[in-house]
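Complex shown without one protein chain; remaining protein chains in place.
Right after this comes chain A.
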Amino acid sequence: MSVQHPHRTSSLHPPPATSSAQRHSHRSPSRQSSSHPTTTSESHSHHRSSHHHHHSSSLHGTEEPIILEIGTRVVRAGFPGELSPRCTLTYKPDYWRRVGEKGERRYMRPDGARGKVKKEGQLGGGVLYKFDTGLKSEEGANTAVKSGKDEDEDDSAEVEEDVLERVLRDAYTRFLLIDPRSKRVILPVPAAFPTKRLRSITKVLLAQFGAPSVTFFPSSVFAVAGAGVRSGLVVDIGWYETIVEGVYELRPVKGGKLVGRSRRAGSMLRDNMRDLIHEMKEYQERDTNGKLVRQRIDDDELDEIVARGCWCRTKGEGAIDDGEEDDLDQSYTIPLPDSSPKAPVEIMFDRLSLPVESTFFRPLESLNGPADVEDDPTLPQHIYDTLLSLPIDVRAACLNKIIFVGETASVPGLQTRVIHELHDIIRRNGWKKVKKHVVKKHGTGAGQRRNSGRPGTARSFNSGFLDQARQRRESMVVVEDDSGGESTGEAAKEKTKPAGALRVIKSFGVWTGGSLLASAKVQGKYEVEREAFARSGYELDTSDWKNL
């Protein structure tokens, strides 16, 4: 997918990508598949060759593909031109069980009570990618977004393949009702997706199911398509990380920095919800000896609570004091399913907005995490940073087309709230790109946070492995200022302008966007065919995938 912006070659913006090779060396080896700005000539020739490549192998080109969205928490599969996928499958614990051992093992306890007891995070815990489960509530704060490289090289990659195979077999034989060998597969791939994992998925599809080919598309492009536009800023709130990415004319735009990733995402929201419930006195019970014990809540019960009860204030903390909401506060009872010994959770409805607050809008130090953890920017700040890093024309095209996708993004009120705060940030700061970075560069620790008096404006990357890359980027930003010379004037103009152009538009989501594009016979560039894949010994050649 060409991301290339011709202005990189124009004199207006000297290419900030001069150090792309250096930057590459600082990235984790298994995350090779993204964000390498290339020169226009390179991508030009590349396009031609891959185009040719496609035509030489258009044996299956005319036949309708299937669209497969393989997420961390769900798999969606279906046919192009359809509104919704034929199936949405979750990674149920059954997929981790032996055949013939299926179903909860329920039998009578000595005390006669029937109970379902689960280890937290056991049996996959509803997520496909196991190494990421390091991001659990207690130890989660310091593990941050890990790179694809595991510390202990164990079976986990193979287990992932095994589980994925079971899920896909379900999709093919129960819902799609097709022969997997007959259909090409279109696969949306999120930005900075680990190559190792992509290889696993490709291997399952091509080697195990015998699909003719797999075509990769950036999922942000599908998200934009799902909104009925061609450009926009995609905020993908996933399970382990939130990715903010600009898309221009159906091409993902890699700005002057690495793809904007933050671990303020679904799993953190769930952890915060768990903390909220555990804090409550009512949710503690006395055992037979009168000792106070805290009840355990299953992850899937928490998932339900987050999906059904979670909401977000549309106005920030300053605005709540209007008093309009106070009298509306009322008690809300959450029965815990399948858990007879557990009491229902009685909670004030207003409190159910707190987990979202702490996940997306507050500095992370306010959580239980250790204080020395570097902070992730809040979601509005994260979006603002990404907008800042985008080429100015792309930014203009994105401002009124902000698109939220991902399961967690559907929390009611969240999108409005983000826009309100983003509006404030833009009004305060305009588009001053340089100053902030230069100041920050010399700051350390808590001093890095801007002295704006508001929570949630601290910014920087949390992941250690990105640090050096970031510093390099910052120094590049300075260079840009020197030569561009227009930023300050621009910022002043922006500041006086009302930021009214901000607008969130609804997207059908990544899968449906893919369905739309595939039905329009849009052809992908990155295609792996079965025979070629087998010849290469089931390895992906990602050398020319500069912009996926």
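Throughout what follows, a residue touches a chain if its C-beta (ideal position, glycine included) is under 8 Å from a C-beta of that chain, and two chains touch if they have at least 3 such contacts; residues count from 1.
In the analysis below, contacts and distances are computed from a predicted model.
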Chain not present in the shown complex, as UniProt names it (candidates "Dynactin subunit 4", "Phenylalanine--tRNA ligase alpha subunit", "EKC/KEOPS complex subunit BUD32" or "Small ribosomal subunit protein mS33"): "Dynactin subunit 4"
Just to verify: which one of A:Gly309, A:Pro363, A:Gly406 or A:Gly430 makes contact with the chain not shown? A:Gly309
If the missing chain were put back, which residues of chain A would it touch? 1-2, 4, 6-7, 9-12, 40, 43-44, 47-48, 51, 54, 74, 79, 81-84, 86, 88, 90, 93, 96-101, 105, 107-111, 117-119, 122-123, 154-156, 158-159, 162-163, 165-166, 169, 173-179, 181, 208, 210, 225-231, 249-250, 296, 303-304, 307-309, 311, 314, 328, 330, 332-335, 349, 392-393, 396-397, 404, 410, 412-413, 415-416, 486, 489-490, 493, 503-506, 508, 512, 516-517, 519-525
